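A single protein chain has been removed from this complex, and every other one stays in its place.
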Amino acid sequence: MIRTVLARLGLSLTAALGAALFAFLTLRVGPGDPARLVLGAFASDEAVAALRAEMGLDKPYVVQFVHYIADFVTGDWGKSYAMGEPVRSLLADRFPATIELGLCAFVIAVAMALLCGMVGSYARRDWITRLLRTLASFSIGVPQFWFGLILLMVGFECLGLFPGPVGRLGFGVPPPPSVTGLYTVDALLAGDLATFADACRHLLLPAVTLGLLPFGFLLRLFWANLDDVANEPFVLVGRSRGMTRWQVFRRYVVPNAIVPTLTASGLVLGQMLAGSVLVERVFNWPGAGALVTQGILQQDYSVVQTFILLSAVVYIVANLCVDVLVAAIDPRIARKDTAG
Amino acid sequence: MLNLINITKSYPRKGLFGRGGEPARVVDDVSFSLQGGRTFGLIGESGSGKSTLARIALRLVDPTSGTVLYRGEDITGHAPSRLMAFRREVQPVFQSASGALDPRMRVAALLEQPLVIAGGMARSEREDRVAAALRAVELPADFTTRLPRTLSGGQRQRIGIARALITEPKVLILDEPVSALDVSVQAQILNLLKDIQQARGLSYLFIGHDLAVARFMCDEIAVLERGRLVERGPADQIVGSPDNAYTKGLLEASRWSDHRG
Partner (left out) sequence: MTGSLLEIERLSVSFGGLRVLDDIDLKLAPGDRLGLVGESGSGKSTLGLAILGLLVDTASVSGTIRFAGAALPIGDDRAMSAIRGGRIGFVYQDPMGGFSPIHTVGRHMHHAIAAAEPDISRRAARERAAALLAEVEIRDSAARLDDYPHQFSGGMLQRIMIASALAGNPQLLIADEPTTALDATTQANVLRLLDRIASARGMAVILITHDLGVVGRFCGDLAVLYCGNLVSLTTVARAMANPVHPYTRGLLDARPRLDEKPARLRTIGGVLPRAGAAGGGCAFEPRCALGRGVAICRNERPLLLANRSGDRVACHLAGAESEVAASC
C-alpha cells in the first residue's frame, strides 16, 4: 500500500515538473518581452536590459527553470511585475477562494452524481430514469455562464433566497480569523455560525454552477458502471442467497461501481481546483482564475508559474487521496504491490 | 514441417522499483515437431503453458531461449518482413472465434482480410477464394453478407476455420478450437477439421485439455504439466496405457466424467 502511494507520488511529481516545464517554455516562446511590458514602450534599452537582468531573464533557460523550481519550493515566489506586488500576497486570498469554491463544487457534484446514479440505476419507474437522463444531458450541454446567470436571476432576483454576485461574504460581514483561508472552515473553527451560514449562502450558487458539468459527467459514468455491475454474476449469486434486490444493490453493486467512478472524480477534482474564470466573473468571486488569465496576457511570469505549480501540488494531493481511497476499497490494487 | 527445439519462455517478475525475483518459467525446455499431414496434440490443464507454446509456434511471442524451425529453416530471429511466407502458411484457429471476429465486418470482408493485407490479388480471385473457403467449411455461399453476431457458435467457429484456410496454409495451429462448443457442435467441427486435413494434407498442432477429443484428433500426444513435457507418444498409447503419474491422473479424471452408466 505504501509502495503504491510512493510510486504514484513519484509519477505525479514527474508530471508536475513536466507541467511546470511546459508552462515555463510556453511563456518564454511567446512573443513580447515582459521587461518591456513593465517599463512601457518609451523606456530606454538600458533600463529594459537592467530590468531583464534583475528578473533573471538574461540567464540561460536551464538556469531560469532551476531557479523557478527552487524558489517555489523555498516559498520565494517573487513579485508580480504587472502589479508590483509580491505573488505571495496576491495569491494569499485568491488561491483559498478558488480552492473553497472548487472543493465545494466537487463535493456537490460527486454527492449528487452518486445519489442520482443510484436512484437511476435502482429505480424501476420509467419516468424517474427518463428525468435523470435528461438531467445528465442538460448538465453536460448547458453553457456555464448562462446557467450561472439563470441561477442568479432565480435565486437572487426572483426569490431573494441567495445573495447577489458580491463575492465570498455579504457587505459588512468581516472574514473569520484566517487559519485555512477557507471562510466556511475558518468560521466553524472560530465558532461563528452566522459567518459560516453567510459564507455558505454565497458559496452555493457559484459552486452549483461550477459543479454542473462534472456532475453530469460523473452521473453518466457512475450510472453506466452501476448498470454494468448489476449484470455481473455475483449479483445473481447474491440474489440466490436470499438477499433482497436492495441488499445486493447496496452491498455489491454500489461499492464495485464506485471504484472506477472515484478514479475519474480525482481527475475532475483537479480541474475544479484550477479555478474558473467564467464562474468567477459571473459571481464576482475573488479567485485566482481572473488573476492568472490576466497574468498570462501580460506575461507576468511569476504569477502564472507559481499558480501552475500550486495547482499541480493541489492536483497531486487530491489524486493521491483518491488513489489511497481506491486502494483501500479494492484489494486487487493493494495486492499488486506485494506481488513483486 | 514445424520444429520447436528446447523452447523456454520465462517472464520476469517485476517489482515496482525493479526489484525482480526469480523469473517465472511458463514453458520449460519443450521440444516437439510437427510432421506433414499429421496431427500433434499438446494436452494440459490451465497454467500448463500450452497457449504460450501455441503463440511461440505462431511466432507471435518470442521464446526466451530455443529455436523455431519451419521447413528446416531457423525463423526464431526473423523480422516480421521475413515472416510473410511463414504467416501465410501457418495459420491459427482460436477457441473463441467470436473474439477474433470484428463484429462490424461482414463475413466476406472478414474472410478476405488476410488476402487484402497480403496484397497482390485481383478482386475476382479473392471472391473465388472466399467462396472456396466457405465451401470447405460447409457453409452456404450466401453467408458472405452475414454479420458475426447473427451466427451461432458453431458457425462462427467455421468462419474462424475458413479464415485460416483462405491463405491456403500448410499448417494450422488449433488452440482449443472446440472447448467452448456444445457436444453436438463439437463433433461437427472435429469431423470438419479431419475432413479438411485429409483433403488438403495439412499438419495440425492441436492444443486442448480433453483427452477423449485428443485421442480422436491426434496421431501423437504430448502432455504438459506446468510448462514441462511430462510424457509423449502415440495417441493410442498415451490414452490407453500412460506411464506418467500426471497423465494417469488426467486420464482418471476424464474417465470419471466419461461414465456411461
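Which chain is which? They are A and B, in the order written, and residues in each are numbered from 1.
One rule holds for everything that comes next: a contact is a pair of C-beta atoms (placed from the backbone, for glycine too) under 8 Å apart; a residue touches a chain by one contact, two chains touch by 3 or more.
These figures come from a predicted structure and were not determined experimentally.
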| item | value |
| --- | --- |
| Candidate in contact with the missing chain, chosen from A:R36, A:R133 or A:R245 | A:R245 |
| Selected from B:I5, B:A131, B:L147 or B:A187 as touching the chain missing from the view | B:A187 |
| Of A:D93, A:D192 or A:E232, the one touching the omitted chain in the full complex | A:E232 |
| Selected from B:G41, B:G66 or B:G154 as touching the chain missing from the view | B:G154 |
| Positions on subunit B contacted by the hidden chain, ascending | 45-46, 152-155, 182-188, 190-191, 194, 209-213, 215-216, 235-236, 239, 249-261 |
| Hidden partner chain, residues of subunit A it touches | 232-234, 236-245, 247, 251-252, 255-256, 259, 329-332, 335 |
